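Working notes for the structure below.
Every protein chain of the complex appears in place save one, which is left out.
Moving on to chain A:
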Amino acid sequence: MTDSKYFTTTKKGEIFELKAELNSDKKEKKKEAVKKVIASMTVGKDVSALFPDVVNCMQTDNLELKKLVYLYLMNYAKSQPDMAIMAVNTFVKDCEDPNPLIRALAVRTMGCIRVDKITEYLCEPLRKCLKDEDPYVRKTAAVCVAKLHDINAQLVEDQGFLDTLKDLISDSNPMVVANAVAALSEIAESHPSSNLLDLNPQSINKLLTALNECTEWGQIFILDCLANYMPKDDREAQSICERVTPRLSHANSAVVLSAVKVLMKFMEMLSKDLDYYGTLLKKLAPPLVTLLSAEPELQYVALRNINLIVQKRPEILKHEMKVFFVKYNDPIYVKLEKLDIMIRLASQANIAQVLAELKEYATEVDVDFVRKAVRAIGRCAIKVEQSAERCVSTLLDLIQTKVNYVVQEAIVVIKDIFRKYPNKYESVIATLCENLDSLDEPEARAAMIWIVGEYAERIDNADELLESFLEGFHDESTQVQLQLLTAIVKLFLKKPTETQELVQQVLSLATQDSDNPDLRDRGYIYWRLLSTDPVAAKEVVLAEKPLISEETDLIEPTLLDELICYIGTLASVYHKPPSAFVEGSRGVVHKSLLPRTGSSESVESPESAPSAGQAAEQPAVIPAQGDLLGDLLNLDLAPPVSGPPLAAPVQMGAVDLLGGGLDSLVGCLAGVWVWLRSDVGGSPAMGAGGGGGFTAPGPAAPAAMGAPLSSGLGDLFDLTGGVGTLSGSYVAPKTVWLPAMKAKGLEISGTFSRQVGSICMDLVLTNKALQVMSDFAIQFNRNSFGLAPAAPLQVHAPLAPNQSVEISLPLNTVGSVMKMDPLNNLQVAVKNNIDVFYFSTLYPLHILFVEDGKMERQMFLATWKDIPNENEAQFQIKDCSLNADAVSSKLQGSNIFTIAKRNVEGQDMLYQSLKLTNGIWVLAELRIQPSNPSFTLSLKCRAPEVSQYIYQAYDAILKN
């Protein structure tokens, strides 16, 4: 007889029957009845009505029956806690049972009852069980502490259970150790401030010892816990790595991946010159490859993680290309991931093999996979220059197959290839044009139109081709319409005589017959441009375009570093930080990679500065991903920076925007703004490279590297960098920067702040329109101090009408510099799904005062003398009633440091210094008369134009 008999029911109410059986005198019958109850439970039937009857069966010495009752109780203890409390006396009694199995069961079940009342009964039994002679009971009790902590954290602390739990880390039994670690890390995670798993070299040593002995699951907990530790130097990091590497040979893939996480993280601290560094790199490859021979589900997770690892350290797997070759019976989700990694690993050395494979895939059955394979061929062409020619001919072969979706994908990628290698492969245009009629997807149509417009002078019948598209203009998607408009204007500028009619037609279609604002605006701009100054129009519209970058859809470096800390977690599968998707993520602490502490590089070496400089010098690379490309193509004629778009003189606007650099390509490109978009929508974040607007991820910039806001980050910075004080500088109240009227319902107010060395722009976005807003992005124009966003604008969910969201956008000062008037003027563009909006704001200069702005006394004196007197400026600060000490401490909060204080004839003289982010020193003398509420401020600086703004900062700080 099997258990399936328990599923049969009689006609009479089932619950009624069971009730009768449960109350039967016969032990056997009772047992059968409980089994039936459990069988019902397994199929999701609600049998909670039987609670009292089942609990009545509990008083038995039959172990099996008792266990079955416990099974039932555990299921309902959470949903029916008040009933469960009825059984509490039995639990307490069972905690004393001679059989350790029963003791464990009782304490385990009690922990499941989530009511405060249970705690008074639970404490004593739990205390005993934690010290039980039997390890089975101890390990169950360890988990129970975590459960109790969840119900009443304070109680657990008061009762000293946390200390007992910590003691269990040194238990003789490895299973107990594992569970203690698991429980502690769960408590610590929900309670980031508790500093529970106080990781120090001694406790780390204990954990490493336990690692060798405990179960595979315990090893995962321990490894994840180790990953949060911050070794004090490279030597300690290496010794931990050495003890973790054997885990790479574990049969459990979760253990392997957790070990990989620890190693990837601690490797950051090792100097690359170390022999051990190379050894470690070599050791990492085989286990990662082995993960790919596991079950497909495991493969998928492994591949998502490998995708991160090859971006961070491509050298690990560079020789393992072949294991990523797709097998035809791989599940589709594995295929797509493998393809992605193949492209990341593609290099000159292996490109021939990769291409041969991709060509093979392009003839497979699955449409999604084929499309991605075709796209991959294009990406190879862009990534590996030597292969471009072969890629193009492969793509042409594929176009010849005439398979519709293959042709369309091929055309989209060929457009990108043209943008990477201009004037090289245009001979294929003829072939492309043959397929014009078969294109039915907007992206492919837009790409084709772009090609025709861009190369209009080489296509004899370009006008006819474009005209044919124009017929159904209003049925096209916006993408195609915009592209068609631009293409026809290009055509007109190239062949003005025969296309006048065409261009007029498209301009009127765009401006008069369309209700799409983007299209209308663009139409008007072209119209004006063409009618005002055709020469300028030519220069603008036909300007050389920036080349597209080699690596597309790379994860943004700061995010990548954060994700490396989350290897093996859901975050690594979704390539988003946990804060972006875990519910109630308040407990999640942002993690960042550790800085290298090897002797060769000091923590404070300003590595970010040179690399940012490099980026600015080679600006001819921008990411080529989808919309971005569209944006940039459109950028040849976006509205001017400030003021109502059409009111300003058009040439001026264009010149402004392109940084006045139409005459030189570099100048033009430096002015190209790169959208930092929120990556929440799932679109891959863009790589660095545009105009130097991104932080270069040098180890010296951990603050800028971390994700936005979060005071946790501040703490982290404080630990790693050791610079900066915790006190923030003065923050002005928020003011409205962009009224809703001017921005189609989007209202932006904000202020600037400086905390622990990082500058933030604190924004409130309010949606006062009737439609949902999404896809926010922000960019700054070049400004006096190179302020630029250090992270994308993170708006996690679309903004519903009447909703507002507070955002703290971290800024850095490595952007392009251009002197503004007034000096502290910042022009900002904010984009959303509706439009692009521009506003300008003035930032208080004190956000630029750095933490190490305290000058040495001697130095101060020398500098003061050294600066010529005509550079001195004097200001009056009126109506300030503070005394000298209060002034001094208040100013210090904003990084204005008092170097000396003197009392001369009843007047207090404060000598102060401060330093701006760009290294400019400002020296100050502040005279305070006890009876006079007016202070006199004398400023000396080698760049006297800042003085006025420094005075404003003083004034603002002192009066608030």
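General observations
What we mean here is this: a contact is a pair of C-beta atoms (placed from the backbone, for glycine too) under 8 Å apart; a residue touches a chain by one contact, two chains touch by 3 or more; residues count from 1.
Heads up, the rule we're going with is that contacts and distances are computed from a predicted model.
When the listed names "E3 ubiquitin ligase complex SCF subunit", "Aldehyde dehydrogenase 1", "MHD domain-containing protein" or "Histidine-containing phosphotransfer protein" are checked against UniProt, the chain not shown comes out as "MHD domain-containing protein".
Note on the undisplayed chain: of the listed residues A:E96, A:D163, A:D233 or A:E297, the one touching it is A:E297. The residue touching the chain not shown here, chosen from A:A20, A:L274, A:A430 or A:L570, is A:L570. Only one of A:I15, A:L71, A:M230 or A:L882 touches the chain withheld from this view, namely A:L71. Remark: the omitted chain is touched by one listed residue; of A:E14, A:E189 or A:E872 this is A:E189. Within chain A, the residues in touch with the undisplayed chain are 1-4, 6-7, 28, 35, 38-39, 41-44, 62-64, 67-68, 71, 74-75, 78-79, 99-101, 108, 111-112, 134-136, 139-140, 143, 146-147, 149-150, 152-154, 157, 173-175, 179, 182, 186-187, 189-191, 213, 215-217, 220, 224, 246, 249-254, 256-258, 286-287, 289-290, 293, 295-298, 300-302, 322-323, 325, 327-329, 331-333, 353, 356-357, 360, 363-365, 401, 403, 568-571, 573-574, 578, 581-588.
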